[in-house]
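Dumping the structure here so I can ask a few things about it.
All protein chains of the complex are present and in place, except for one that has been dropped.
Coming up: chain A.
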Amino acid sequence: MEQVKCECGHVNPYGTAFCESCGKPIEETTKPLLDMRYEGSARRSQTYNKTIIDKIWNFFSSVKVGVWLIVITLIASAIGTIFPQEMYLPPNVTPAQYYEDQYGWAGKLYYELGFNNLYGSWWYMLLLASIGVSLVICSLDRVIPLYRALNNQGVVRHETFLRRQRLFSITNVNDERLFETVKERLAKRRYHIREENGNILAEKGRFSRWGPYVNHIGLIIFLIGAMLRFVPGMYVDKVLWIREGETKEIPGTNGKYFLKNEKFIFETYEKGKENEVFNAAIDRVGSGMVAKTYQTNAVLYKRVGPVIPGDEPKLQKVKEYKIRVNDPLKYDHYALYQVDFKLNELSKMSFQLIDKKTGTSFGTVTVDLRNPTSSYNLGKGYRVELLSYFPDFYFDNDGNPATKTKIPNNPAFVFKMYAPDKPKGEVSFVAIRQTIEPFGNNKYKMAFAGIETRNVSALTVRRDFTLWILGVGGTIFMIGVIQGMYWNHRRIWLKQVNGEVWLAAHTNKNWFGLKNEIKSIIEGTGLAMPVDQAEMKKKAAQGGNEHGATQ
């Protein structure tokens, strides 16, 4: 595309609004103030609109579209909080049923519209992705031309440029020392000063102009990091239920690591044991009602030697750790978090073999409920066999005993009891608080003698290689916003025109600060304080009072 040569001699890219160097508008406009937002630079989106690529580019580079995307995402996110998301539903419920039962027709509609899984839905992902695309395109569209324009800006500005700045004044002075004083003061305020033929350009904080682009890059990196989670191998998320005393392979580590649960500790706040200041609060909800500690005393092991199927793995202790909420065990990029627990799971149950009439005991049988032995020899000819075992017992539809799960929530047993006088044995069905003797009256009985329980701890196993990317993205984002928000780009132009001094100034934000600064810079020099032409215009337009209010 052809380039445009300004009368000052600078060659501008096609599409430039006003000359990069001297600021003379390329095409005459009647607008009283220049739009300084991108220094009048030639942005692709404002220049081309022919091909389909141009159209897509222009769509995504538009801030209007960007804001719409943000607002739609915002509204969608809010909808997702009306009812709980599916992941927060209690376990063992059917979502369709649950939403309708709990929230009536509104819940049903919510479920049918797919809002129960809103944040994982394709269209929500699409929204986030569009924001990402928009960020990339809008930044590219602006940053390069802006860089060019700021880099090429000249010291000597055209008169129309100065006249059309928001802050502008003309003073009739002829004082040699005046410029020196002003320059000194500008330098003291850390302005970077350039001078040409008695014209001055004082500038500071230009780097803050890059703030938005830096923060957008941070956001893009963050979004990419969040998406990498779906790449296999980047992310491990498993749960390990482990009983006290048990040693288990840690899932997700490919058999490399094992964990032993030595003990699980659950504590609550109890009155009398805590700092007195907590008494009132403990009284209100009840002593022992508020959790204080969830802790697993764990030992981490590493497998040594090759993996031989069927063989017991050889383990080497790596470290001991007390895993608590807020204090995970970390090793080799893996982290184990305390997430759940179950107290007092049945682990062993003991019975005595007794003579029903005399009550004499012939020995005790202890059944390991996770891993029961099938035969127990009590000596002197007394022996018990475990014919069947139902860890989580119930009667099925046909009235037969069956088990719901493998977890010993409600154990039941079929024992066969042998004694010197009953060489063929007697069969007894034993469950909690009930005994059935299927073949008539027995002489012997398995009398309940006690239980042992243990706690079960649930740990989440996590390895996340995306975290550092998210960290980098977040950091860059913060640097970018701070750069753009806590600094601003100020410029002051001074031009000598036929014995007059023209003063104009521009900032990208915080005009109040700029005005104050100019006030103190020109104080006592006789230079006229620039007029805020935007404010003037507003007052004129609204016909209001001095401050522009309409009453």
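Here is the rule we use: a contact is a pair of C-beta atoms (placed from the backbone, for glycine too) under 8 Å apart; a residue touches a chain by one contact, two chains touch by 3 or more; residues count from 1.
Following the convention adopted for this analysis, contacts and distances are computed from a predicted model.
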Name per UniProt, for the chain absent here [options: "Cytochrome c-type biogenesis protein CcsB", "SUF system FeS cluster assembly SufBD core domain-containing protein", "Elongation factor 4" or "BPL/LPL catalytic domain-containing protein"]
"Cytochrome c-type biogenesis protein CcsB"
Only one of A:N275, A:T358, A:N397 or A:N498 touches the unshown chain, namely A:N275
Of A:V11, A:V71, A:A96 or A:I432, which one is in contact with the hidden chain?
A:V71
Which is it among A:I193, A:L386, A:A449 or A:V481 that touches the chain not included here?
A:V481
From A:V11, A:V63 or A:L387, the answer for touching the chain not displayed is A:V63
Contact residues on chain A toward the hidden chain run 37, 63-64, 66-67, 70-71, 73-74, 77-78, 80-82, 84-85, 87-88, 102-104, 119, 269, 274-275, 277-278, 280-282, 284-285, 290-294, 324-328, 335, 337-339, 460, 462, 467, 470, 474, 477-478, 481-482, 485-486, 509-512, 532, 535, 538, 547-551
